[in-house]
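Missing here: one protein chain of the complex. Every other protein chain is in place.
We just call them A and B in the order they show up, numbering each chain from 1.
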Amino acid sequence: MSRRGDLMARTSLVALGAFAIMASAITILVVIPKTMMREVRAMPELAPYTEQQLVGRQVYIANGCIYCHSQQIRDPAFTTDVNRGWGSRATVPEDYVHDRPHLLGTMRTGPDLINVGQRLPSVDWHLIHLYDPRAVFEWSTMPAFPFLFEERQPNDVRPGEKVVPIPGPRAPRGVTIVAKPEALALVDYLVSLKRQYPIADSLRAGDRMAIGGGTHGAGGTHD
Amino acid sequence: MLPTSLAVAIATAAMTLVPALLLLWAWRRGLFRDLDAQSRVIFEPRDWRIERPWEAPSDRLAREAAHGPLESPQPGEWGGAGRSDTA
Partner (left out) sequence: MSAPDTPRFGSVEAARGRLTLEEVGAIASSRGLAPEDLEVRLRADASSRRAVLALFAVALGWLIIGTIFGDIASIKLHSPDFLTRTSWLTFGRVRTAHLHAVNYGWATAALIGMALWLMPRLVHTELKGVPIAIGGAVLFTIGIAAGIVAVLAGWSDGMEWLEAPRWLAGPFLVIGGGLIGLSLFWTVASRKSEHLYVSVWYILGAFIWFPMLYLVGKWPTYVGVESAAANWFFAHNVLGFWLTALSVGGAYYFIPKVLGRPIYSYQLSIVGFWSLAMFYSLNGMHHLVGGPLPTWMITTSIVASVFMFIPVVATAINLHMTVVGRFGALRYSPTLRFVVLGAFAYTAVSLQGSFTALREVNRVTHFTHWTVAHSHVGAYAFVTFVAFGAMYYIVPRLVGHEWPSERLIRWHFNLVLAGIAIYVVALSWAGVAQGLALLDPATPFQESLRRTLPGLWARTFGGLLLTAGHLVFAYHFWIMVRTPERARRTRPPFHEARPVLYTAEAEAARR
């Protein structure tokens, strides 16, 4: 075999091997799960996001809320997310069917939010909290989002606009705070986050065994 | 319907077998003989002969014996500034 042929063989070998390994890994961790997930359907209690909620979801993404807040409840047999009051059960793939993309998150500088609509259903609460988190919790290090709001003269509020009733000592003097549409959309999205409807055991994440087949309830987790 | 476990098993097998076969083929082609020469590809004769201030006298002698008289390093030879013998 020629020297040149030998050298080309070596290079092609490395390239081919590298490609094959990565392609296999993509198959295992991306392609196969994607095929499995075709079977996943939302429960009837989980309505798709409304137009406004989707706008709000985009505001959530645009402002990077995901970098401090997660949206997933882990198995109560594994850890204490449920005990802490963040949800009544672990979340499962069916809970995220309307999410494009996922917002599962990797940091809990702030609390988990997947059930925040259940815990904190008040629109006013969220508007105040977004305008000035420390007006609600003085220990909070969440960023304030004043740019989602407008400062208006008290008599300059038009009908249909939402005034934010900021309480006590931190209320800004002499101005009225009005929520911009982005703020209202974001709050609409947050208040919609509820994943506590019951699910049958057989839909638990670990029990799916077939691609393209129905659910085969096996019960229990596969830890 | 294809069970997930089977699909995963096949993909994992492909992932191990394909590189293993490629490596075997490479070995049969003789691409793994003379690995020591491969590890020396990055060196020029001068790299062997530069005097390295951190080397013990015995290493220096061994280098001289193997490669001939030693040469001075250039200023900044090792990626630093100024004289090569200052830290």
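Here is the rule we use: contacts are C-beta pairs under 8 Å (C-beta built on N, C-alpha and C of every residue); 3 or more make two chains touch, one makes a residue touch a chain.
All values derive from a computational prediction rather than experimental measurement.
One chain is not depicted; across the entire complex it touches A, B. Here the missing chain is touched by one residue of A:Q52, A:S88 or A:S140, and it is A:S140.
Contact between chain B and the unshown chain involves residues 4-5, 8, 15-16, 19, 23, 32, 35-50, 52-55, 63, 68, 71-72, 74-82, 84-87.
Although one chain is not shown, part of chain A still touches it, namely residues 3, 7, 10-11, 14-15, 17-19, 21-26, 28-30, 33-34, 36-37, 40, 61-68, 70, 72, 74-75, 78-80, 83-85, 90-93, 95-109, 111, 133-134, 137, 139-147, 205-206, 208, 221-223.
Quick note on the criterion: only the chains that are shown with their structure count from here on.
Chain A and chain B, compared by their mean Cα positions, are separated by 46 Å. For chain B in complex with chain A, the touching residues are 1-5, 7-8, 11-12, 14-15, 18-19, 22-23, 25-26, 29, 31. Chain A makes touch with chain B in their complex at residues 1, 6, 9-10, 13, 16-17, 20-21, 24-25, 27-28, 32, 36, 208-213.
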